[in-house]
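One structure below.
Just one protein chain is left out here, and the rest sit where they should.
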Amino acid sequence: MIHEHLQEPEKERLRTDLASWEIGPYHGALPAPMQLQLTLDGEVIVSARVETGFLHRGLEKTFELHLWQSAPAYADHLDPEGSVFGELALCMAVEEIARIDVPERAKRIRVILSELTRVTAHMGYVARIARSVGSDTMVHYVLRDREKVLDLFELLSGARFSVNFLRFGGVQADVTEGFIERVLEVCDLIRFRLKEYNDLLTFNHAFLKRTVGVGIIPHGRVHHYGITGPNARASGHSLDVRKVAPYSGYGRVDFEIPMVTPEYGNEGDIHARFLIRLREIAQSVEILRQEAEAIPKGDFSVGPIDKDFVPPAGEAYSRVESSRGLLGCHVVSDGGRSPRRIQFRPPTFSLLAAIPELVRGVRIEDLPVLLMSLDLGIAEADR
Amino acid sequence: MELGALLSKLKETAPGAVLQKQPFGRSGGQPVMSVWIETRAILDVAKVLSSGELMGGAGSWALDWLENFSVMQLDEALVASWFLRSTKNTEETLILRGSVVPSALNELVELPSVSGVWPMADPFEREAAELFGIRFTTANHGIRHWSTRLLPEGWRGFPLRKGYIFPTEVFGILHSRPLPSATGASGAGSGGEGSA
Amino acid sequence: MISVFSTIARYLLDVYYGARSVWSSCITAIPYLFSAGDFRKEVTEQYPDPISSRTADDLPPRTRGLLYNHIDRCTGCKECEKTCPTQCISIKADQGAEDAKLWVSKFDIDFSRCIFCGLCAEVCQPQSLVHTKQYEGAVYELTDLVASFGRGSVTNEQREKWASLRRAVESDEVFL
Partner (left out) sequence: MNELSGLSWSAAWRVALGLPEAAPQWLIATIGLICIYGLVILPSGWMVAYLDRKLSADFQARVGPNRAGPAGFFQPLADLLKLLQKETVQEWSWREGFWLGVHTMALYSTVAVLPLGSLALLVDTDMSAFLPFWATLVLALGTMLMGFSQGSAPGWFGGVRVAAQALAGAFPALVALLSAGLQAGGFRWSAFAAIQGGSPLHWTAFANPFQFLAMVVFIISGLVLLGIPPLDAGLSIPDLHGGVASSLYGRRLSLFQLGRFYGFFLWSVITVVLFLGGWILPAGLSVSLQEGGDWKWLQLLELVWLLAKTYSLMVILVWVARVNPRSRVDQITDFAWKVLSPFSLFALIGAALCAGWNVWRAGV
């Protein structure tokens, strides 16, 4: 008998029938409207199918139906959390077509805006992770601090999330007085808070137990899916457009790209992705301080937005490092009053393709944490 | 690796595939090149470029990263653009161009699917297939799974085509306002640079 | 033997780390209990309590609130209507008394469509269309969200009077 056991340990294992569970399009475990069709063995996920597209708004068609000057207002809504990135990608492409060179001050303001947006997006990410692991004190702290940054957006542009502030050839208006000082204040505040976050959640033992070694994106699979941004950096790929192809004056800023190397230990798992975000917040604070202190005098735009602004016929492709990864924008103009084609390359596409492999063998309780840790931007994936 | 040499090698390996090359966009400095190729031969070209054997074989970089895939309609033709980069040397960029002409407004067109070569092309192709009415065929002329991702079940027409007429009533919901007409788009229909 | 001891040591260390992290997390929240320091005050704004919460006056000057159109300054040039990304502005302008200025009979803004992007106020040459700081736009009916600033349609006798006035002006009979 004992020999039988030794020969066929499979017989001794507890067998359970497979169950199928559809969650979504709206579920607490999902970061955004999407559908997961899970096959479960007990609480362990055997396989999964992802269905997205519940947030399709026909954005790219809408661009073609409206004037050029109202395009940034729509690029705002590409991603509600990182609205500036869409605007920046669109404006850079259109300026390349129209051969507009942006004034230095406008470039600095754009960098400040995009870094502030990165900070808000990453803070929202930290809050989502904290909620998914159920430490609600952390959620309240992070959201409270994000409000401070959103107040900066409100002071500068008048809106908190969809700041329709960038224009072709500059920005809408000059910075209000006191904005730079408040940026520096917020930098100090965030520096103070980051330590608090670490004490509270980042190195909490229960949090480590739940995140270390779970949902690993292997180093080799990153390029197979074309994953970019912090998720790729958490797996050891240091692709960052701000360094590779510096845009909008990122070349003169002195900052480093936080990266998780195999020597770091837990490579590519949930905790690595979480930690990368926190370190990126610190780096963004560094960039903000440099830019805010060195902002030059000058005019903020090449001129007021023309009522019938039409770029000449041509096309351009611009790349921006958004809070989720590489955001590309392909703009085609035929000299008409409306864009011929504006196509966005959202970084979330590659993550969506990677989900079925990632969730295999993961317990249901880790599913929300895993999905939140990928930072899926369904709004920009469906458009 | 210099682009001209690459193209000459490509002409040898895949004869008749490369039609012409022209600078992409208006980017100053060292221009990004876009290469027009025969659409049916895209799969062979993709295999050659992604393997990297033209760029000095093993050890050197290859165009193994399809960063972006965008389709646009110029006048009548649907122009597909493959933005290729190398994962090792991210500076090198090559843009492949191919065009197909649909016979009618609501007619499907066929385009070879490169998702076998570049796996990251899959989501882009799913979206283009649905919004542009492109049927992506695999190497053995099989047709990939057609899934309605973005549009509701039974949606008529392909919205991102130029002459698309918006329905005035969707699922019993009437539009309370006249939908924006696409007249703005047909300004000076020169068709951009790529339509040469 | 060494492995046994190291395993036991790792086990005990694990337990110790768990206890320590629980303790440090609890200690982090302690200063908030007494709201010590400037960084740890309560931040809840009890809307619409005017003392503790911000009112419309406290908002920054560039706040993009509900739109308002000073109809006296409005020239009816329809730039905002053309610019609006969501076509939420609908204007009807008639030939007015003075040939320069149009009679804006209808100027409706549908706030159920407005995305408050601020483009219309940006292109407005006479600075008549402005963003107020008001943000409380809740109504009971969807139709109540349409704010109309027009002067109302023109009656026929008015139109005739203006036409005669214009003719008089053109033929230099009267001097305005």
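What to note about this one:
For clarity, chains are labelled A, B and C in written order, and residue numbers in each chain start from 1.
Convention: a contact is a pair of C-beta atoms (placed from the backbone, for glycine too) under 8 Å apart; a residue touches a chain by one contact, two chains touch by 3 or more.
As the structure is a prediction and not an experimental result, all values here were calculated from the model.
Within the full complex, the chain left out of the display contacts the shown chains A, C. Residue A:141 is the one among A:85, A:125 or A:141 that touches the chain missing from this view. Within the complete assembly, residues 15, 22, 25-26, 28-29, 32-33, 35, 40-44, 46 of subunit C touch the chain that is not shown. The chain not shown here touches subunit A at positions 19, 21, 27-29, 43, 130-137, 140-141, 144, 200-201, 204, 206-207, 209-210, 363-369.
Throughout what follows, only the chains that are shown with their structure count from here on.
The distance from the centre of subunit B to the centre of subunit C, each centre being the mean of the chain's C-alpha atoms, comes to 40 Å. Touching of two or more other chains is recorded for no residue of subunit C. Residue positions of subunit B with contacts to 2 or more other chains are 180.
Across the complex, subunit C is touched by residues 62, 66-67, 69-70, 73-74, 76-77, 137, 144, 147, 154-159, 162, 164, 172-173, 176, 189, 192-193, 196, 199-201, 203-206, 305, 307 of subunit A. Residues 24-27, 32, 64-68, 70-74, 81, 83, 87, 90-91, 95, 118-120, 122-124, 131, 148-151, 159-160, 164, 180-182, 184-194 of subunit B touch subunit A in their complex. Interface residues of subunit A facing subunit B in the complex, by the touch rule stated above, are 51-53, 56, 58, 60-61, 64-67, 96-97, 99, 223-226, 239, 244-245, 310, 313-317, 326, 328, 330, 332-341, 343, 345, 349-350, 352-353, 381-382.
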